[in-house]
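Just one protein chain is left out here, and the rest sit where they should.
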Amino acid sequence: AALLVNVSNRKHEAQNPYFRVVELTDETVDPAVWGKNFPLQYDGYRRTVDQVRTRYGGSEAVPRTPTAADPRSIVAQSRLEEDPRLKTIWEGYAFATDFREERGHAFMLEDQTFTERQHVAKQPGTCLHCHASVYVAYRKAGGGDLIAGFEKLNPLPYAEARKHVEHPIACIDCHDPKTMQLRVTRPGFLEGIRAAKAAQGIANYDVNRDATHQELRSFVCGQCHVEYYFKGPEKRLTYPWAEGLTVDSIYAYYTKAGHADWTHPRTGTRLLKAQHPEFEMWNQGIHARSGVACADCHMPYMRVGAAKISDHHVRSPLLNINRACQTCHKFGEDELRARVHVNQDRTFTLRGRAMDAVVALIEDLAAAKTAGRPDADLAAARELHRQAQFYLDFIEAENSMGFHAPGEAARILAVSIDLARQGQLALRGAAPAASAPAAPAALAPAAAPAAFAVSLSTPSAPAAPAGSPPAAGSGARP
Amino acid sequence: AALLVNVSNRKHEAQNPYFRVVELTDETVDPAVWGKNFPLQYDGYRRTVDQVRTRYGGSEAVPRTPTAADPRSIVAQSRLEEDPRLKTIWEGYAFATDFREERGHAFMLEDQTFTERQHVAKQPGTCLHCHASVYVAYRKAGGGDLIAGFEKLNPLPYAEARKHVEHPIACIDCHDPKTMQLRVTRPGFLEGIRAAKAAQGIANYDVNRDATHQELRSFVCGQCHVEYYFKGPEKRLTYPWAEGLTVDSIYAYYTKAGHADWTHPRTGTRLLKAQHPEFEMWNQGIHARSGVACADCHMPYMRVGAAKISDHHVRSPLLNINRACQTCHKFGEDELRARVHVNQDRTFTLRGRAMDAVVALIEDLAAAKTAGRPDADLAAARELHRQAQFYLDFIEAENSMGFHAPGEAARILAVSIDLARQGQLALRGAAPAASAPAAPAALAPAAAPAAFAVSLSTPSAPAAPAGSPPAAGSGARP
Partner (left out) sequence: MVHTGMSGRSGRIRILVVTGVMGAVIIGAAIGLGLYTFVYARGASYLGNDPAACANCHVMREHYAAWRKSSHHAVAVCNDCHAPPGGLAKYWVKAVNGYHHSYAFTTGDFVEPIRITPRNRAVTEAQCRRCHGDIVSTMGHAGDVACLRCHGSVGHRVRE
């Protein structure tokens, strides 16, 4: 009987889990207003101010004395102080002056506004795309047209553009105010995913029209947690996916585009900086391949009374293992944490090796340059420096310390190490090794099904690896 | 009527899957006799003569014209012809003359007896430990004492010892004839696992007394699918596990022991050859950690009528995905095969890179030697050659092309690449990098629970990684 009563009570609650007390329109930016209709989600959303550290993630609240230029009294720990090798690797670029562990969504706007990187370099309005609730601002600036507004704000000086926004990411950036359906509001992703799909032979893909619900549970995150660059004088935010999403295709894209983020002062190498490619790396992992979305782990369902809601306190799943992992993995919390650490510790060790190799190459190149050796002598080594640094940075910048795709992370670091050491050898006159291509053609197709893997029912077998043993090429073979 | 009989048979079978028609004693070597009691298992056992190739495993039946010295009319494909770099890497060692893809258990004795390696080198009786049913032979030779017989046959010339055995692996090597319980009969493993457990602080471990049933489902395979060497003039078969089972601890063990398998004629480096460390690598993988045994995948349960038996046709699980994998993974066969290939293709590509690096170092060393540079100049490079070659070989010799532990395989190859390239640099006067230790101390403890992970109920958290970020050391942190 108890259960019965219990259930019927809940029935009541559940019939209307929330009351629409306010009308939400496509202009309602303020999350507090949305919160009136959805208090549970709003509560979680607000908790992203919490700062708790995990072995490699979360963040640490570091007190500082506010200044006029930077009123923040608390920031996250500095990654540059944690590992000074980063200063050598990024020398001459804004990141070498200030780079911190990232923290919760609540801080995104102030952290961007006040980072030292704003002072050592003139940043464009483009930056706001991923640090503020720009959806309404874009549409206003574009006279109703999202893309037009995007193009208008991008080239403005940051301070100018900053005036157009007031909130960090808000409900409206991921939800349709009428239906609460998930949706993509970011031009960068709309265009990036279209290019990526085109590379797979799918013409003019419209994510809000063509994506499945389960895909959107990751795509809303892919709006920002991706590698990017500013294209041309218009500073158009661009996701380098036209060749595909693997580090190899992204590097190929940049090579074609002839793009460089900065030139290393001591080595003279035109370098690329990778940023937070969580979406790209997740995409190469077993979880994406199994249809597991970002939200499954970072916004797991939680029960509140008779309702089951998505935990809007977006954070490290290691702070919420029970809900984030244990529905699918029936192991204890400590064991699951240990499994993550095994993958992360391994990535961390290889990352250290790769940094040593890249730093060694930098010193060798610098010495050669000071010694006045002609550019022709340095060309080969610089080419290798450029790629080794990007591959290292791709994993260094990815925020799961390898967890999202452990095997792929290790492969990328192994390639980085090889190229950096070959660079040192090139300076010593060794012929560049006729080694395997950096991009194992084999992997692209094999990994492709994962690309936006959501349907477990229709998995596709990989093509035979270009590099596989002569007699073993046939995909037909078991 | 047929139908009815059919059904009633099944109900019957269920209770009583076999009849004991013959009495089996601890002297009954011939599997055909055991087969009278257990025809289903015997049938599977006999099917290990099948030769079917997978992308990286199985084996291909290659016809040859029998000779007096080697009467085999069919062998497996040559790995040396598939990749000639192996000849350079193993130059001066027996493996450079004949090394083939391994095939089913039925061939183990003839393949060992007739391999070219028997002619280019004088092999000891020790070899038989893993290629014949030696259990009864050892006890006979030792006057009832297994170890005494083992010590007696080891030092004999192979041809001499060979006369003591007639069967390849047989039922009695894994089963107690009275109870059919699994048991370990191999001195090499009995002593090896005791040393490994001692390293973990567990004194005089007796595998047949202390191992769980689920552990034995892997240990019976670990009797042979392991790295080994012949210790001292007594040619005692030894598994190098006294420091632990990771490649790092095994390399540390060999360094202490000052052991070398051969000296590379052109480089003068004292080298180590790794052989089939399936047990050690499996042990570092997520499956071992999840309590999944060799037999779960290589001898999955199969239903014959109403009886559920273990498939004694030991082979590549990719030839039996449905039974081997789908009990635990609810994905289609093609998808599961694709997942294996993603890991294997990645390992294969890195293996190629590591081979290029090691071969390049060999050529550099050889050139320096011919140029008459003093040994002092070459010492550092040789040290690096020795380790890079062993790490490469560890994955090259492991027969799952990385599947048993994909992340670990990639790490080991990355270290190999780094060391080989550093060797080349050392020859060019570069100071050896003060790089991270080859053995990330962090991993050992983290991986330890996996060591003989069978109890999921009592997982242990890893120690903090020695190399992890300063502020992140505390194991207490989530």
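Per-chain residue numbering starts at 1, and chain names A and B are given in the order in which the chains are listed.
Just so we're on the same page, a residue touches a chain if its C-beta (ideal position, glycine included) is under 8 Å from a C-beta of that chain, and two chains touch if they have at least 3 such contacts.
None of these values were measured; they are calculated from a predicted model.
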| item | value |
| --- | --- |
| Absent-chain contact - pick from A:Ala199, A:Ala306 or A:Leu319 | A:Ala306 |
| Selected residue (touches chain absent from view) among A:Thr25, A:Gln181, A:Gln200 or A:Thr263 | A:Gln181 |
| From B:Ser78, B:Thr255, B:Ser290 or B:Ser310, residue that would touch the chain that is not displayed | B:Ser290 |
| Full-complex contact with the absent chain, from A:Gly149, A:Gly291 or A:Pro406 | A:Gly291 |
| Absent chain, residues of chain A that touch it | 7, 10-11, 14-15, 17-18, 179, 181-182, 212-214, 291, 296, 301, 303, 306-310, 327-328, 330, 457 |
| Residue numbers in chain B that touch the chain omitted from display | 3-4, 6-8, 10, 14, 290, 302-303, 305-306, 322-323, 326-328, 330, 456 |
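Assume only the chains that are shown with their structure count from here on.
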| item | value |
| --- | --- |
| Chain B to chain A touching residues, read off their complex | 52-56, 58, 60, 77, 82-83, 286, 289-290, 316, 318-319, 321, 330-332, 334-335, 337-339, 341-343, 345-346, 348-350, 352-353, 356-357, 360, 364, 406-408, 410-411, 413-415, 417-418, 421-422, 424-425, 428, 430, 433-436, 440, 442-443, 446-447, 449, 456-457, 459-462, 464-465, 467-472, 477-478 |
